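Omission of a single protein chain aside, the complex is shown with its protein chains in their original locations.
Labels run A, B and C following the written order; every chain starts at residue 1.
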Amino acid sequence: MTRSKDPLQTGRTEIRVRYAECDPMGVAHHTVYPVWFEMGRTELCRDSGISYRELESSGVFLAVVRLEVRYDAPARYDDRLELETSLVRATRVKLEHAYELHRDGLRLTRATSTLASLNANGRPQALPDALLERFGG
Amino acid sequence: MTRSKDPLQTGRTEIRVRYAECDPMGVAHHTVYPVWFEMGRTELCRDSGISYRELESSGVFLAVVRLEVRYDAPARYDDRLELETSLVRATRVKLEHAYELHRDGLRLTRATSTLASLNANGRPQALPDALLERFGG
Amino acid sequence: MTRSKDPLQTGRTEIRVRYAECDPMGVAHHTVYPVWFEMGRTELCRDSGISYRELESSGVFLAVVRLEVRYDAPARYDDRLELETSLVRATRVKLEHAYELHRDGLRLTRATSTLASLNANGRPQALPDALLERFGG
Partner (left out) sequence: MTRSKDPLQTGRTEIRVRYAECDPMGVAHHTVYPVWFEMGRTELCRDSGISYRELESSGVFLAVVRLEVRYDAPARYDDRLELETSLVRATRVKLEHAYELHRDGLRLTRATSTLASLNANGRPQALPDALLERFGG
């Protein structure tokens, strides 16, 4: 197990807010942000040379078991946002990520999530060593 | 192959418009209607004694290959809508449905779709006879 | 301000999992649950004789500022779920809700959220007394 104040990995993803993602208040609906966080994790994986798509093909599934989001300011249609995704902790069975979403330097959202490593039947399954190493855990 | 002016099957589904389904114009986003149509097909299947979920478990997949929607009037958050779903044509390889969505007698949307019968690998696969019979084809 | 172990209000909503809500793992995607929680709040409002739709028309907006979800077990396509939504705290500026989602007695998800009362411009705005009373705060 590895834990530190410094993230094991950090990556950035640019996001353009879609019209379909906005609600009658004219802002991005609060359920859309976790979709973006998932995009951040996909890109972070790719940065480590891991394709999450191939991971699933090989029988490793990472399922969100906990999610916490704090919404500080709204995002609007066509906004260009910068998402920072960090892997903050990696064990054989769990991955913890942290997220910060900004627009022009203003922080809109902070979030954390925990992913569990599962097999194709949804049962806990230890991450392969090689994979855990790539994640820096 | 069976074709007639009268639908092979017709069913009704009540729909309550969700906040998350509405956009900055304050109306249900146009991409949500086909989600409702799919709900209508699930219920129509159930009415015929077929669980679409079990159908997939048995290796029969029905994929949308064509969709046409005409939006006559908008639906709004918290509206209570009535969806009429009809199976209008059934062959060994394709199912055609028609949809009408109303609110208090006012027609909001008309649509049609074509589904293709596929196997788990996405290849065309004839519908089992027993199933086709149930669909009335 | 009112706070107690017992919720101020509790309501139940039945949910049928839609095909479009499920992901390649074959389970409801984790971002769909907060959509259901929002449906629970809409129904809880209605139970108190308040239409959230009319609330917005009158210039009162309730925006999610914090959300936490724990996913204990997955929901699958066509599952029939029972959502329990509770208002656990109500002040002039914030509402706190708790959620439990079950399928046949098995708890799938626990969650809490905080909503802030805003005006049409997204600025904090105290809830009208009459409204706060209805919420039991």
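Just so we're on the same page, a contact is a pair of C-beta atoms (placed from the backbone, for glycine too) under 8 Å apart; a residue touches a chain by one contact, two chains touch by 3 or more.
Predicted, not measured: the structure shown is a model, and the values here were computed from it.
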item: Contacting the left-out chain in the complete assembly, out of B:H30, B:R80 or B:R107; value: B:H30
item: From B:E43, B:E56 or B:D79, residue that would touch the chain that is not displayed; value: B:E56
item: Positions on chain C where the hidden chain makes contact; value: 19-20, 22-24, 26, 29, 31, 77
item: Footprint left on chain B by the chain that the document does not show; value: 24-25, 27, 30-32, 34-35, 38, 56, 61, 63-72, 74, 122
item: Residue ranges of chain A at the interface with the undisplayed chain; value: 16, 18-20, 35, 38-39, 42, 51-53, 76-78
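In this section, only the chains that are shown with their structure count from here on.
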item: Identity of the most central chain, Cα criterion; value: C
item: Taking each chain's C-alpha mean as its centre, the one farthest from chain B; value: A
item: Interchain centroid distance [CA atoms averaged], chain A/chain C, Å; value: 24
item: Sites on chain B at which at least two other chains make contact; value: 19-20, 77
